[in-house]
Structures are given as C-alpha cells and as structure tokens.
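The structure follows.
Moving on to chain A:
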Amino acid sequence: MAEPVPNPVLRIENLRKNFGGLVVTDGVSLDIKAGELHAVIGPNGAGKTTLINQISGTLEPSAGAIYLNGEDITALPPNKRAELGLARSFQITSVLPRFSALENVALAVQARSGSSYQFIGRADRESALNDAAMEALTEVSLDARADVLAAHLSHGEKRALELAIALAMQPKLLLLDEPMAGTGPEESERLIVVLQKLKGRFAMMLVEHDMNAVFALADRISVLTYGRILASGPPAQVRADPAVMTAYLGEELE
Partner candidate 1 sequence: MSLSVTALPRARNYEALPIAIFLVLALAPLAASFGAETYLLGLFTRVMIYGIAALALDFICGYGGLVSFGHAAFVGIGAYTAGIFSAHGITDMAITLPVALIVSALFAWLTGTVCLRTKSVYFIMITLAFGQMIYFVAGSLSPYGGDDGMTLKLRSTLFGFPVLQNDRALYYAVLAFLLVSYLLLRAIVSSRFGRVFRGARDNPTRMATIGYDVFRYQRVAYVIAGCLGGLAGFLLANATEFVSPSFMSWQRSGELIIMVLFGGIGTLHGAIVGAAAFLLLEDMLGGITENWKLIFGPMLVLIVLFARGGLLGLAQSVWERLRRG
Partner candidate 2 sequence: MNKLLSSVAAIALIGAAGAAQAQEKLKIGVVTTLSGPAAVLGQQLRNGLQLAIKDNGGKLGGREVELFVQDDELKPDVAVSKAKALIDRDKVDFVVGPIFSNILVAIMKPVTESGAFLISPNAGTSNFAGKDCNPNFFVTSYQNDQNHEVMGKYAQDAGLKKVFIMAPNYPAGKDSLAGFKRFYKGEVADEVYVPLGQLDYSAELSKIAASGSDAVFVFLPGGMGVNFVKQFRQAGLADKVKFLSAFTVDESTLPAQKEAALGFFGGANWAPDLNNAQNKKFVAAYEAEYNGAIPATYAFQAYDAGLLIDGALKATGGKTDNKDALRAALAKAPFTSLRGAFKFNTNHYPIQDFYQVKVVQVGDKFATSIDKKVFSDYADPHVKDCAMK
C-alpha cells in the first residue's frame, strides 16, 4: 500500500459496507493529497459508486472512518459535508431538470453565499449569484446554453453541467463518478480538456472506465476489486503491477 500522506484532503480508514451478507466495501483505506487527482478504477460491481456514496454521505458505512481535511465526517449528513467543501458528480446524471442550466449552477453558488431563508426578492435576478454561476458555466464551455432547461440539454452537456455545479461549490475535494459514461468520443475529449484545466485547483477523486481519460489525468491510481484495494500508486507503477494485469487491466490494455 502507499505511504500515508501528511495532511491529506481526504483520508479513508478501513471503510466497510455490507448489505446483509454481501460485502461491497471491504476495508478500504485511501488518501488524497491537496491538488492531487486520484483515480479509482475497477471492473463493474467492484464497489466504486458505493465508495463514492459513502464519502459524499448518501450511504452510511457499516464501519470505518472518513476524514475531510482532518475532520471526521463519517456521521455527517450530505449537506454538512458539502458545506465543508465536498462536491460530487453522479454516475447517472443528476441535475435539476426543471431549472435552466444557469439556475442549476446558481443554486450551488447560493448555497455558499448568504442565507437561503430569504422569502422575498427574486433569486433569479441576483447578479452576484448569476455572475458566479456564469463563470462556472464558462469554465465548462456551457455559457452559450445558460438559459436552456437542464432537461433539454444533451447528455454530454448535462455531464458538463454537473461539473459546473461542482465547480460553483468551490470544493476542496471533488468526487467524479464516471463523468465520461455515455458520452461520445468528441465530448469525452472535451471533458478531459476541461478536467486538465481544473487539475491542481482542488483535490479530485475520479472513478472512470475510460482508460484514456484515467491515464491522461491521474496523478495516482487505486484499483478496486470486490470491494478491496488491489493496488495503488502512480499510473506507471499500476500499469506494471502484475496482479492488476491479470485481474483487470490486462485484457483491456492490450
């Protein structure tokens, strides 16, 4: 296993989750440094989304602990974790379909700027919120589609929108759950460029099947099979790991 990193943004200790008799997360420990992009790969059913759900707080772990910037967040609800700087995108696109792209992002800005218990005054006319939201949309090249309802965006645009929402939260850690899933090659290429641009600004955990993206972006890679970490390290080291070769990567890389 990798060396413990001093002051990691995220530290997971011996995380365990079982549904009845089925163990989905089996003693996972993992660190993410500031500014690092840490990719988690593994075959379908390895427990990657379950892991992300536990980190973001939509799923309660059975045992183990999760620390964000040294603070134990294991028992916090998702909204508290978000307040502490944790943002995520979903594997199955999760935006607000009845809101415009701009409003989707503006809501994320609103969460971080002032009280939301304001009952009068039109939120959609608050320029401070809209400007910041527009900025995030521009970063993912969605500014031209700001006024389109999220439900009417293309699949790739929705993935970009998710990213913009996460950006607007000015996260300390961003969890990306298969951002390339279901997008065409061109859109994937564009998303890789966007992520490359963002790299270094905050820590990221990337769960992805698209190996081109993973090897183009990751600083470190952890391989997850059957809920356990099989190997962890820089891309070159993981690529060379014989256990990984046989278990998973081999066929796919050849």
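How were these picked? Simply put, all candidates are chains of the complex that A comes from, given by their letters.
Just so it is clear, a residue touches a chain if its C-beta (ideal position, glycine included) is under 8 Å from a C-beta of that chain, and two chains touch if they have at least 3 such contacts; residues count from 1.
What you see is a predicted model; the values in this text were computed from it and never measured.
Touch between chain A and the candidates 1 or 2 in this complex is found for 1 only.
Residue ranges of chain A in contact with candidate 1, taken from their complex: 56-58, 77-80, 82-83, 87-88, 90, 94-99, 103, 106-108, 110-112, 114-124, 126, 149, 151-152, 165, 169.
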